[in-house]
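All protein chains but one are shown in place.
Chain nomenclature is as follows: A and B, assigned in order of appearance, with residue numbering initiated at 1 for each chain independently.
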Amino acid sequence: METFLAFVIGGLYAAGLYMMMRRSIVKLIIGLSLLAHAANLLIFTLGRLTRGEPALIPPGGIRPERPIADPLPQALILTAIVIGFGVQAFAVVLIKRAYQTVGTDDLDDMKSTDTG
Amino acid sequence: MTSLILSTAARYMLPLLLLFSVFLLLRGHNEPGGGFVGGLVAAAAFSLYAIAYDVATARRVLGIDPRFLIGLGLLVALGSGVVSLAQGLPFMTGLWSEYAWPILGKVGTPLLFDIGVYLVVIGVTLTIIFALAEA
Partner (left out) sequence: MNLILVLPLIVPLATAILTVLAGRWRWAQRWLSALGAAALLAAALALLEFVRREGIQVAYIGNWPAPYGITLAADLFSAIMLVLAGLMGLAVAVYSLASMDPARERFGYYPLLHILLMGVCGAFLTGDIFNLYVWFEVMLVSSFVLVALGGERAQLEGAIKYVTLNLMSSALFLAAVGSLYGVAGTLNMADLAVQLHQVAQPGLVTTLSILFLVAFGIKSAIFPLFFWLPASYHTPPVAVSAIFAGLLTKVGVYALIRVFTLLFVQDVAFTHTLILILAGLTMVTGVLGAVAQNSFRRILSFHIVSQIGYMIMGLGLFTPLALAGSVFYIAHHIIVKTNLFLISGVTQRLGGSDYLKKLGGFYAAYPGLGVLFLIPALSLAGIPPLSGFWAKLTLIVAGLDTGQYAIVAVALGVSLLTLFSMTKIWGEVFWKPAPARAALPASQVGLAGMILPIAVLALLTLSIGLLAEPLLALSTAAAEQLLNPAAYIQTVLGGR
């Protein structure tokens, strides 16, 4: 399972970077969200893939009865997904406004701030 | 493009979805659910209205500026953290009422925080969706 996920993560990173190198701003945003997914999956895989119960101790006990799954990577991914949701929603609004104002979705035509 | 089926359905779906979102919010403390998903479902309900009619109608149904909801939600969330400070405990320590309410059980500051999240998520999502739809 780890090997499979490693390839998936690598594929996601490759696809994300490829999309970001395209000139269209829409593809740029798609690339960015792919990168975020790759990072989330990376955390998931590195947090050890184990099958286990929720990390809860029954009332009166002092330690879990069966092997538990580490809840922390899941909490991290959940937080990262929520943040990514907000950021990407903003990015979509931004590229729409930029498209309307500049009149193109080609990054090569958006150089006015570099050449001054 | 107004569709009769969609606009009629949206009118019935709105209260149902809102009810479902509150259900998700309250369920979230011990089971899957919570303020974030609940907020998304509620925002989806108003977005559906905006698609079926238009943004102005959806805004009128919502009644207040979604940005105001963000502020309100943050206020509630901040309040849930400050309660424990007033009792001399560290910031955001969870506190629960002694009395068990019907259905809800013991109400505590985590629920308050979740309500704050619920309001912020509705506010943020609708601000963005309305901005996209109006431009």
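In this section, a residue touches a chain if its C-beta (ideal position, glycine included) is under 8 Å from a C-beta of that chain, and two chains touch if they have at least 3 such contacts.
Given the structure is predicted, the values throughout are model-derived calculations rather than measurements.
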*Mind pulling the subunit B residues that touch the left-out chain?*
65, 67-68, 70-72, 74-75, 78, 82, 84-85, 89-94
*List the subunit A residues touching the unshown chain?*
20, 25, 28, 32, 35-36, 38-40, 42-43, 46-48, 72-73, 76, 79-80, 83, 86-87, 90-91, 94-95, 97-98, 101-102, 107, 110-114, 116
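FYI, only the chains that are shown with their structure count from here on.
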*Could you pull out which subunit B residues touch subunit A in their complex?*
36, 124-125, 128, 131-132, 135
*Please name which positions on subunit A make contact with subunit B in the complex.*
82, 86, 89-90, 92-93, 96-97, 100
